[in-house]
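Next up is a structure, given as structure tokens.
One protein chain omitted, others in place.
Note that the chains take the letters A and B in the order they are written out, and that residue 1 is the start of every chain.
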Amino acid sequence: MKIIVCIKQVPDTTEVKLDPVTGTLIREGVPSIINPDDKSGIEAALQLKERLPGSTVTILSMGLPQVDVAMREALAMGADDAILLSDRPLGGADTWATSSTVAAAIKKLDYDLIICGRQAIDGDTAQVGPQIAEHLGLPQVTYVEAIEAASEEQLVVRRQFEDRYHIVEVKLPCLITTLSELNAPRYMSVGGVFDAYREKTVQLWNLENIKDTVDMDSIGLKGSPTRVAKSGTKEVKGQGELFEVNPDEAVAVILEKLTAKHII
Amino acid sequence: MDFSLSKEHKLLQEMYRRFAENEVKPLAEEIDEEERFPAETVEKLARYGFLGIPFPKEYGGQGGDVLAYVMAVEELSRVCGTTGVIVSAHTSLCAAPIYENGTEAQKQKYLPDLLAGKKLGAFGLTEPGAGTDAAGQETRAVLDGDNYILNGTKIFITNAGQADIYIIFAMTDKAKGTKGISAFIVEKDFPGFAVGKKERKMGIRASSTAELIMENCVVPKENLLGKEGKGFSIAMKTLDGGRIGIAAQALGLGEGAISETIQYVKERKQFGRRISQQQNTQFQLADMHTKMEAAKYLVYAAAMKKENQEPYSNDAAMAKLFAAEAASDVTRRCVQLFGGYGYTREYPVERMMRDAKITEIYEGTSEVQKMVIAGALGIK
Partner (left out) sequence: MSKHVFVFAEQRDGVVQKVSYELIGEARRLAGELAQQVVAVLVGADVGKSARSLIAAGADEVIVIEHPILKEYVTEPYAKAVYAVVQARAPEIFLYGATAIGRDLAPRVSARVHTGLTADCTSLAIDSETKDLRMTRPAFGGNIMATILCSNHRPQMATVRPGVMQALEPDDTRTGSITKFDVAFTDADMNITIRQVVKASKKAADITEAKVLVSGGRGIGSPEAFETLRALADAFGGEISSSRANVDAGWIGRERQVGQTGKTVRPDLYVACGISGAIQHLAGMEDAEYILAINKNKEAPIFGVADLGIVGDVNVIVPKLTEALKKRQA
């Protein structure tokens, strides 16, 4: 099975803190990581490779040159090769432009299965996977929480909803998006890290590589139907009253205040 | 002279830190309390290649270098001194001497399992009467047909009881003194080999440290490591490499204690302000950090020399001497900065302090290191 895993390098937004003095986000020093849902995608691909010998796992990403280290990490986990799509005109892309560009790259490759993480922890949209599937005309199954069976012809997966799940059978080629609940991704191995830099390569692609498959009106900031009008830290609700008293007094205060507010 | 880490080493460091944080740190306190060898951790270490780092792939190793190995021991020790020494003893004191001195047959037989972590290794030199005076070996090995018969006792052996393969030193010719000592690869199931009493220790309490008792232990003659009479030199060379591992363990312990302390002093308030705002705290940490940074350069430099096959014995001795003494000093001062809380087992620094002490003693005491360094200086 030829598997392509699309990944994104993201700032670790769970580590971001607010500067207590200025009230703005501290962005420097925030570590860059492989998006967690995507990492589960890599793990799923590696497990499929183990189940179906002869399979290959190719990692694909669109981003700045520094994304190289995320590609190496995926290679160190056991992926076979990696392609990093990086070019100035691609910057500022919304999900339409991102998915169009990534799909253009995928069209240059042979594949049976595309795996995307369900959503990235910086953009939080969960849109790119399904949009890539549309651009490629592939069936999609999102919110995959388990892969029950796999063969060279099809996958059987558990698709999560809030109140139920579906066991679905989908023929290849198709695209799935993975939840981090799907698996516990392996660490890189020591030998894997050396291999990632010595034996394996990260191919660097730019617009030239995809010029015959890409729609130039659908790339980068210019090709994005949506744009950010403004952004900022949230206005946080103001502080109320604070009491530091003994437990019995505390209970009395709570009852008094809740009664005053007609909550009890 | 480029002091920056290569991309591979940076990525490795990232992996080591995540692994240590997620898989090793959560168990550190419990295994120390219970004096329980972390078998489940060893299994995970094996899976990710930690038990065969600086050996070539052709024998099942990870194809890494000495620096990669040293950094692994450092990062593991940062959160758990015991886990660091399990890797160090196995790698430097068992796998390495077989790799460096073994016949092709011995390497093919033992290295794949050791480097895959399917089997754990240990090193048996120290005896009740032969510590720093390692040459005073009482354990005897007598050739009898196709086997050597070993008789004697080893003590303070790290990984004893958990290991499958032991490098054992014994006297084959008492008349020749140090040139009468030989090295043997001994499997735990050889007849006459037993693990004796387990030591109750001050620190690295989850590390399995015990006696080895050989009573007419039958060792096939193919298991002689190197030539007869070369054992002492093999032991000394092996310890040179082991020293770098222990230096890395000390380095990690000191760094780990400092990390914990920095976090604590930013939270702890006395006299209406954080104790991190007190100049004493700031100066202590500045001083300790500088010491551990200096130790780091000595350790990494010794690793690079070994990697480049340059003479490194003196560098290893300096690294171990400095790092071990720095770790003991730093961990003690960190407990002090924690105050009363640091003395309780609620916080990890007292364990780090207890763990650090042994680095000044095993694999050559600080005094032995000074002998080596003075020797290298030509001071007679």
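The rule is short, and it goes like this: contacts are C-beta pairs under 8 Å (C-beta built on N, C-alpha and C of every residue); 3 or more make two chains touch, one makes a residue touch a chain.
Since the model is a prediction, treat every value here as computed from it, not as a measurement.
Although one chain is omitted from the display, it touches the following shown chains in the full assembly: A.
Listed residues A:Q47, A:Q127 or A:N206: the one in touch with the omitted chain is A:Q127. Those residues of chain A that touch the chain absent from the view are 11, 13-14, 16, 18, 25, 94-96, 99, 121-131, 133-135, 139-143, 156, 160-171, 224-234, 236-248, 250-251, 253-255, 257-258, 261, 263-264.
Just so it is clear, only the chains that are shown with their structure count from here on.
Between chain A and chain B the centroid-to-centroid distance comes to 40 Å (mean Cα coordinates, whole Å). Put simply, chain B touches chain A in their complex at residues 7-8, 10-12, 14-15, 18-19, 47-50, 52-53, 57, 61-64, 68, 72.
Of all the residues in chain A, the ones that touch chain B in their complex are 69, 72-73, 76, 186-198.
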